[in-house]
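For this view, one protein chain was removed and the others were kept in their places.
When the chains are written out, they are named A, B and C in that same order, and each has its own residue count from 1.
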Amino acid sequence: MQQFLQQTINGLSIGGVYALIALGYTMVYGIIKLINFAHGDIFMFGAYVGMIAVMNFNMPIYLAFIIAMAVTALFGVIIERVAYKPLRKSSRTAALITAIGVSFLIQNGMLMIMGANIYAFPQVIPNRFFTVFGLRLNMLQLVIFATSIALMIILQFVVSKTKLGRAMRSVAVDKDAAALMGVNVDNVITITFAIGSALAAAAGIMVGLYYIKVFPFMGFTPGLKAFVAAVFGGIGIIPGAMIGGFAIGLIETYVAGYGSTLYKDAVVFIILILILLVKPSGLLGKNVKEKV
Amino acid sequence: MSYLTVEHLTKNFGGLSAVSNVSISVNEGELVGLIGPNGAGKTTLFNVLTGVYKPTQGKVILNKDGKSIELSKLPPYKITHQGVARTFQNIRLFKDLTVLDNVKIAMNQQAKYGLFGALTRLGKFYASEADIEQRAHEFLKKVNLDDLAYDLAKNLPYGKQRQLEIARAMATGAKLLFLDEPAAGMNPQETHALTEFIAKIRKEMDLTIVLIEHDMSLVMNICERIFVLDYGKLIASGTADEVKNNRKVIEAYLGEEE
Amino acid sequence: MKRLITILAVMLMSLAALTGCGPKEAETIKIGVNLELTGEVSVYGVPEKLAFQLAVKEINAKGGIDGKQVELVMYDNAYDTAKAVENATKLATVDNVVAMLGSATSAPTLAIGPVAKQYEVLAFTPSGTNAKVTMDGTAVNPWVFRACFIDPFQGLVLANFASNTLQAKKAVVMGSSSSDYAKDLAAIFGEKFAANGGEVLTVEYYTDTDTDFSAQLTTIKGLGEFDVLFVADYAARAGLIIGQARSMGIDVAIIGPDGFESPDLNDLAGGAANVNNVYFSTHFSTLSTDAKVQNFIAAYTAETGEAPSALSALAYDAAYMLFAAIESAGTDPVKVRDALKATTNFAGVTGTISFDDLNNPIKSAVVVKLENGVQVEATIVNP
Partner (left out) sequence: MKNLFSKKNLIWLGLLIVFFFLVQFLIDIRVITPYYRTIVYWVGIFIILGVSLNIIIGITGQLSLGHAGFMSIGAYSAAIVMQNMPDMTGLLLGMLIGGLVSILVSFVVAIPTLRLKGDYLAIATLGVGEIIRIVILNLEITNGASGISNIKNLISWPLLFVFVVLAVVLSANFKNSAIGRACISIKEDEIASEAMGIHTTKYKVIAFIFGAVLASVAGSLYATTYYVVKPETFGIATSINILIIVVFGGMGSLTGSVIATGFIGIINMFLQSFAEVRLITYALVLIVVMIFRPQGLLGSKEFGLDKILGFKPPFSKKLRKEKST
């Protein structure tokens, strides 16, 4: 039982990471129906920026967070303007292929600039442990968990209660109609990418702090799993990303802990396929049929 | 038994009833119209009749060659195999293919070879392909589109696209056609030409036609019977004159008057 | 369309022009290099590239070999076997190199082997540890050599070290399921440790892309007491495992293979304070007082700005062994192969090296102890 609880804690802390990345995925998908395949790589980019800020410029960690989120937001906006915007009218397949291209470009660009070396993120926050009822908890785990929930609540508030959120929702429903109603569609999409990318950067730094390892391909697998998480919870739905993230984290940990680690990733993909088949709109989603 | 029988058909979306308890029958060779204000459930009814949606309740039965077939249990392609075809409100041609290919695809069932024949080109492949090609051309001649056979569907003028869509539906070998707003977006001349076209093909090919239309001149001109839907319910049926003078219909179109 | 045809025609013509150049009288000694320089695996290829370049720079500064300058012809195989075959074919038939160095990992080297045999140009891998690398089916491939000891050897060394020096009775093994390195090591270690009278409680696998090992470590912790944790992996993951194990309160001795050796190990473990009671087997120790070793460390650090790893040391030795063979045999690839094969007691930075019948080096291993992330003790272990 103790072990089960410990595994649950382990699962929730990985899940928090997936949830953080999934939030960005889901926001972008919710607004422009694009699977931003490069989102995991934007997360990687954010981790690098944060690391360089701390390591080379000796910034305090909170400043590194702010800088990394700002730079990565800008990076996300540039990607959107250069690569995705020209394709807004094209098929979704074309947009997805472009996103794959962008993902490869960021990975290999980073590889060229920083090399394949694995960097260790400076451990600027001393990682403390607590033992509660015989369970070992650690500070960063709690921070990741709390941050992901806090960000989810803030985002949900922004989208459902603010003027910006209203504009976002209107763009999500019908871009042309939103434009007619005086919403600046381009700006809304830009802001969406900026927020999504900034979230990814925050996730990148937290992962850097917790898991230490920073390298050009670090975004690929978590990115894929976060995508699965977003689909699981209902892509486009902010609380769904959260629930999906934690669910995938837990499932993965239980499979690794009690089943076979070897098939851990396979199980995640099987879940993805099952979800897509049984309820493609995800746990919290509503089914929408194509209009004939 | 009439040719097409719709029995107590209901289609709900979530809590919303788009079509409720509609019963209709259409006789062989008839041309009937389906009218009603926007959102009355006409297209939904078409979608249920052609298998795109499954009905929540009720049945759709086709009587063909003395057999009755329950269409509401079949997927769309099998309904088409029963000689029932349709057009769409917003034209759905295979835009990047030629006019000829659009028709050939509709004739696909007539191919007399399978995967093996297709890959090796042995057996009946060449004969069957030549046959389909020839028939497609013949068919296009019949509907006056043969001179455009090698044009891309998307490059056709609007009126011709509508015409091609009807022709393509017929090319499946259909005897029962559902036309969803065939005259939408047309000017009076085009509508007139279309009216003549529908009348002509119907006679030449022994078709039964059900059409949705907003253009009353077209409906009143050529439809022998008219059904009126409002809020998903059938509120009237009969000849053009009968419907025109029905109080419920006037209310539905003009709003309730005291 | 016309433009396309023109472009294709031009390319074909330039292709033909390229083939026109036959082998010229060599003014320099060309040595081929076929390494993983891009992609994820370039972490292993790049240090070897740097070591090769260092060795060539040194030998050329001393006037080259027999008065001829040494030139490296370097191609990237990106850890892709198809590219490795293409590169090897090009080096052997177009560049007409005297010998080929590389690749750093086993898989591309396994693909290079048959090409080396077909065109009779030797391939020398500094660090391809898979036992099959120098084999051609069940017989030896006479054209493939390596500078490192093979996986089974390290497994034996570590099992003996655990049983004899650490007096361990119960062991737990962790390794990556996507690496043959880990699988081979884990298997041999398990056999030998059991033969020594110990017991392996479990073998926990994970994948190369994992960064969170808490699930496996929690399972391990649930198994009860054990004496040693064997992590059969490279520093990229071993560092994380050390850190996460220590933070979960697993404080038994952690042992590992040569892959542990990396300047990043301490950082990845979350700080040098976590790297206590850690041992790993390796090819050379920076603690060595041998002047050769110290010179190499100084030169490499000056040249690249980084401390050398075991991979760069092995590559450095491979380069010098090859130079020695060329010096004694000239530039005929077949004679060079024979000369390399005949290498006896070559004094390199990774030990004194001769080749056995299977073209594997005969040398002893070093087991290094880390306290607070620093090498404090080096024991030479023979299996």
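As a convention for this text, a contact is a pair of C-beta atoms (placed from the backbone, for glycine too) under 8 Å apart; a residue touches a chain by one contact, two chains touch by 3 or more.
None of these values were measured; they are calculated from a predicted model.
Engineer: Since one chain is left out of the picture, which of the remaining chains does it touch in the full complex?
Structural biologist: A, B, C
Engineer: Which residue from B:Lys11, B:Lys42, B:Arg168 or B:Arg202 sits in contact with the chain not drawn here?
Structural biologist: B:Arg168
Engineer: Can you work out which residue in A:Leu5, A:Met55, A:Ala70 or A:Leu96 touches the chain that's missing from view?
Structural biologist: For the chain that is not drawn, the touching residue is A:Leu96.
Engineer: Specify the residue from the set B:Ser20, B:Thr50, B:Gln163 or B:Ser237 that touches the hidden chain.
Structural biologist: B:Thr50
Engineer: List every residue of chain C that touches the chain not included in the displayed model.
Structural biologist: 1, 4, 8, 11, 15-16, 19, 37-38, 75-76, 78-82, 85-87, 89-90, 92-94, 106-107, 110-111, 113-115, 119, 130, 132, 135-137, 176-180, 182-184
Engineer: Provide the residue numbers of chain B that touch the chain removed from this figure.
Structural biologist: Interface residues of chain B facing the absent chain: 50, 52, 75-77, 80-81, 85-86, 88, 92-98, 100-101, 104-106, 108-109, 111, 113, 115, 117-122, 125-126, 128-130, 132-133, 149-152, 155, 168-169, 172.
Engineer: Quickly run down the residues of chain A that touch the omitted chain.
Structural biologist: 35, 83, 86-87, 90-98, 100-105, 108-109, 111-112, 224, 227-228, 231, 262-263, 265-266, 269-270, 272-273, 276-277, 280, 290, 292
Basically, only the chains that are shown with their structure count from here on.
Engineer: Which chain pair racks up the highest number of C-beta contacts?
Structural biologist: The chain pair with the largest number of C-beta contacts is A-C.
Engineer: Farthest chain from chain C, going by mean C-alpha coordinates, please.
Structural biologist: Centre of mass proxy via C-alpha means gives B as farthest from chain C.
Engineer: Per-chain Cα mean versus the mean over all protein Cα atoms: which chain has them closest together?
Structural biologist: A
Engineer: From the C-alpha centre of chain B to that of chain C, how far is it in Å?
Structural biologist: Roughly 71 Å, centre to centre.
Engineer: Cα centroid separation between chain A and chain B, in whole Å?
Structural biologist: 47
Engineer: Counting only Cα atoms for the centres, state how far chain A is from chain C in Å.
Structural biologist: 36
Engineer: Multi-chain contacts in chain C: which residues touch at least two other chains?
Structural biologist: none
Engineer: Considering only the defined contacts, which chain A positions touch chain C in the complex?
Structural biologist: 3, 6-7, 10-11, 13-14, 108, 111, 115-120, 122-123, 127, 129, 136, 138, 207, 211-213, 215-218, 220-221, 252-254, 256-257, 261-262, 264-265
Engineer: Inside the complex, what are the residues of chain C that reach chain A?
Structural biologist: 38-43, 46, 177, 204-207, 209, 211-212, 214-216, 218-219, 221-222, 236, 239-240, 243, 247-249, 264, 267-268, 270-271
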